[in-house]
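To start, the structure under review is shown below, and the notes come after it.
With one protein chain held back, the other chains of the complex are shown just where they sit.
Order of writing sets the chain letters: A, B and C. Residues in each chain are counted from 1.
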Amino acid sequence: MRRVCVISGGITKFAKANPELTQEAMCKDAFDRALADAGLELKDIDSSICTYFSDHFNGQLLFDSLTQDYLGLCPKPSMRIEGGGATGGLGIRAGYMNVASGLSDVCLVYGFEKMSEVNTAKGNEFIALASDTDFDFPVGGFYSGYYATMAQRHMHEFGTTAEQFARIAVKNYDNAFYNPYAQKHERLTVQDVLNAPMIATPITRPMVCVMSDGAACVILASEEKAKQITRRLVYITGLGCGTDTMRLGDRPRGDVILLPGEEPEKYAYLKGRWPGVASFRGGREAARQAYLQAGITDPLHQIDFAEVHDAYASSELQTYEDMDFCKYGDGGKFVEAGLPYLDGELPVNPSGGLIACGHPVGATGIMQGVFALWQLQETIQDHMKSDRLQVKDARRGLIHSHAGTGTYITVHILERGW
Amino acid sequence: MRRVCVISGGITKFAKANPELTQEAMCKDAFDRALADAGLELKDIDSSICTYFSDHFNGQLLFDSLTQDYLGLCPKPSMRIEGGGATGGLGIRAGYMNVASGLSDVCLVYGFEKMSEVNTAKGNEFIALASDTDFDFPVGGFYSGYYATMAQRHMHEFGTTAEQFARIAVKNYDNAFYNPYAQKHERLTVQDVLNAPMIATPITRPMVCVMSDGAACVILASEEKAKQITRRLVYITGLGCGTDTMRLGDRPRGDVILLPGEEPEKYAYLKGRWPGVASFRGGREAARQAYLQAGITDPLHQIDFAEVHDAYASSELQTYEDMDFCKYGDGGKFVEAGLPYLDGELPVNPSGGLIACGHPVGATGIMQGVFALWQLQETIQDHMKSDRLQVKDARRGLIHSHAGTGTYITVHILERGW
Amino acid sequence: MTDVYSFQPLMIGRPYRIEYIHSYGEVSQFFLGLKEQKLYASRCPRCGATWLPPRRDCGKCGAKCNWFEASTEGKIHTYSVLHFAGEAFLNDLPFVLVYVEFPGIDTVFLSRLVGVKPEDIVIGMSVKARFKRLVEWNANDVYFVPA
Partner (left out) sequence: MTDVYSFQPLMIGRPYRIEYIHSYGEVSQFFLGLKEQKLYASRCPRCGATWLPPRRDCGKCGAKCNWFEASTEGKIHTYSVLHFAGEAFLNDLPFVLVYVEFPGIDTVFLSRLVGVKPEDIVIGMSVKARFKRLVEWNANDVYFVPA
């Protein structure tokens, strides 16, 4: 199998609304930045992968053909990948497959979403239509509600608190303050977060990511090509993808999927009720595959930073456990101990995550790839005009993309090769 | 690179409306047939690729999560692939990438569309929304209109006639008469086709594929796994994917992309006006890649049959030329000489194609894979209860999937390995 | 007449309407059952898994399931009080979503909980199904109240 590298990335500033530009122009801006960063020209790209979430957001079907065209990539191969909130992560996975399979040497993976052409309640309704429209949507189901019920169950089972969720939101806002690409540049206290308007108990507004307009891209290349392009090689050394039932209520209650090196006894206290609605089986499965491939048995110490899909502060906490940054049930303690902070043992979402950067769905998972690449290339200073968010000696990073209540989850391990 | 095989396929009978079953149940029926045909169990599948066209058709977003779940495939990896009418072909391409890259050993590629939940005019409008919604849709652009303008230009440049298009429709209806999975079982004459209601000059109703409810799947496996499963090995020996501009009017006018072994002089008579709106650059590019990989330099004699995307009889004719079954401009003569008929030199659409089988968008490109597999495994008799459509000594087949006016086109070469 | 929201850039209104005719297909019986004040569920004859919402095919082993009538009394597995919703449900706010555990059913069932103050809801509480008389032929034709 051919080894695959990430060689450059580009991103637009995420914004609540960017009516000045069409989606295709946003993609072009991100693409131009990635080309410039790698010193490449249009002709050097031999294929693309496009990601966006839903035709509903703009009423333009086959949008990928419009963007492929606009980027000047015709008649080269392309395809669109979609998987809800995990769309971007799945796009990177498809880009890897494209290069590793030998079909492509240099592949552009780009994604976008323009969520501002409908009002927020309609946007939330569209996203809710990405749950079961026969059984779950008609009762008023929507994603903040689903995640809130998961959070309540986690609190019930493990004693997790709303304050712990709030701490995660504060951490991510604090990080984003130094990220010029982030939609939000605010400073909040834990009390601010707890006192903010309730969306769905126990989730308050600042614990939820926001809709956004934006585009992001990464350029992937075979190892051989990558070596011709950059000295700062970054390899994809592990990939994982897990899935789960569409209806949260259909999740099994059984035994934990074990990660490399784990023994069943570790989770005896869960008494066969995993994942239920409190954890993400798909995330665990994705981590298992990725850790196996990358040779990770002690993620807390072997991973230097992680960009995880924090559509909700509660799901970031749950994800600590799925990724085995801590044991199931210990997510609250993990954040209270300061471990996921920028100066902690394993900085999580040094970029500010979705909560503060925004969540233009098709771009988000790729945004994580861009920020992780810059960490590993040690170019945060160059791209953000400040090294405040540069994780020192970052050699291995994890990116984690996630669709509605964990229906799709991807994990990629990126490693410095220079 | 690992070699990839197609080991089995399954399909539902395509129908104008199948309200008895949800999409997920249709997928399950196709999947069960493919499992049974290969003697596999659910546990033998280690990943999936899902294809469907648009969220607009059912108002259920992230439908792929519902089907992945329903098929019992959670928590295994999956992703959804989309690319308009080429969705199914792109799905097979993604399945190949998935297996060839080493991420998967046995991958289910399945697709579906249920187009009957809206009326035909609305369905056509949805499909029209897969053209440029700022410039082309608002003037009344829709796909039969776009293809009709292409056909008119082809007639103008090369003297192609409506009767030649009609012959293609008749051929495909005749073939489908013996295909129990086809939506249409009718016999028409050339005069019937020419006298039928006009959709958009020169395209009459029987020259157009119909909307359909249906599902199809193929199971792909690495060569090593495939050998453990079946003696009747069928390899994917060539893959190609081309793209073109969203707006038909933006297509360049220049020199023909040359296939392996072709010289520029061959097309001197086109005087640099290729493809314009008369031909499909993306199809040509896809053929170039696939022929190069499969070592094809004389497609008319080296390919034993082809299943091509005949959304319109005119586009089947244009595709003969893109694939170099004949020279550009000779498509009309090609059909008049009887070459693409079941008993001709190169049977095209022995299944009946989209025109007679129906076009449930996400399933169509995979349907082609199923029929091609059965040809190469010599199991048409088993699956269709008649060997009438079995191409004798079929050793190498081509399948061709195509999105709106050629925005995406895939070509796969499948070869018998037993 | 087109609504214009801005000239630089040019921003216009584009209303869009779709009339779906949706089929519940092989799970129609569940929705028809709500009018009979019954909750129809599925049981897999091969692996024994039970499903509510029902499925024609077992999501665990793939076998064809049988219908059976589930209990209409259960317990709160988890819940949330919603203060925001998708556009279609803004008028209902606030409302309570609840996942209900039933005896003999492997899954938990999403519905609305009414007739109880948010501060009085606890996980584990007993609840029972109520059915709307004037059915809308959708999953909202059933809801739960304290038992």
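The criterion applied here is as follows: a contact is a pair of C-beta atoms (placed from the backbone, for glycine too) under 8 Å apart; a residue touches a chain by one contact, two chains touch by 3 or more.
These numbers come from a predicted model, not from an experiment.
Enquirer: For the chain not shown, which residue from B:20, B:186, B:224 or B:336 touches it across the whole complex?
Expert: Candidates B:20, B:186, B:224 or B:336; residue touching the omitted chain: B:20.
Enquirer: Please give every residue of subunit B in contact with the chain that is not shown.
Expert: On the side of subunit B, residues 19-20, 59, 119, 121-122, 124-129, 132, 134-142, 144-146, 148-153, 156, 197-203, 245, 247-250, 252-253, 277 touch the unshown chain.
Enquirer: If the hidden chain were put back, which residues of subunit A would touch it?
Expert: 19-22, 25, 28, 32, 42, 56, 58-59, 69-72, 74, 116-119, 122
Enquirer: Extract the touching residues of subunit C with respect to the undisplayed chain.
Expert: Given the touch definition above, subunit C has residues 1-2, 4-26, 28, 31-32, 136-138 touching the missing chain.
To be clear about the criterion, only the chains that are shown with their structure count from here on.
Enquirer: Using CA atom averages as chain centres, what separation in Å is found between subunit A and subunit C?
Expert: Each chain's C-alpha centroid was found; their separation is 29 Å.
Enquirer: Suppose each chain is reduced to the average of its Cα coordinates; what separation in Å results between subunit A and subunit B?
Expert: For subunit A versus subunit B, the centre distance works out to 34 Å.
Enquirer: Counting in whole Å, what is the centre-to-centre distance of subunit B and subunit C, each centre being its mean C-alpha position?
Expert: One centre to the other, that is 38 Å.
Enquirer: Do you know which subunit A residues sit against two or more other chains?
Expert: 59, 126-127, 129, 132, 245, 247, 250
Enquirer: Of all residues in subunit C, which are in touch with two or more distinct other chains?
Expert: 24, 27, 59-60
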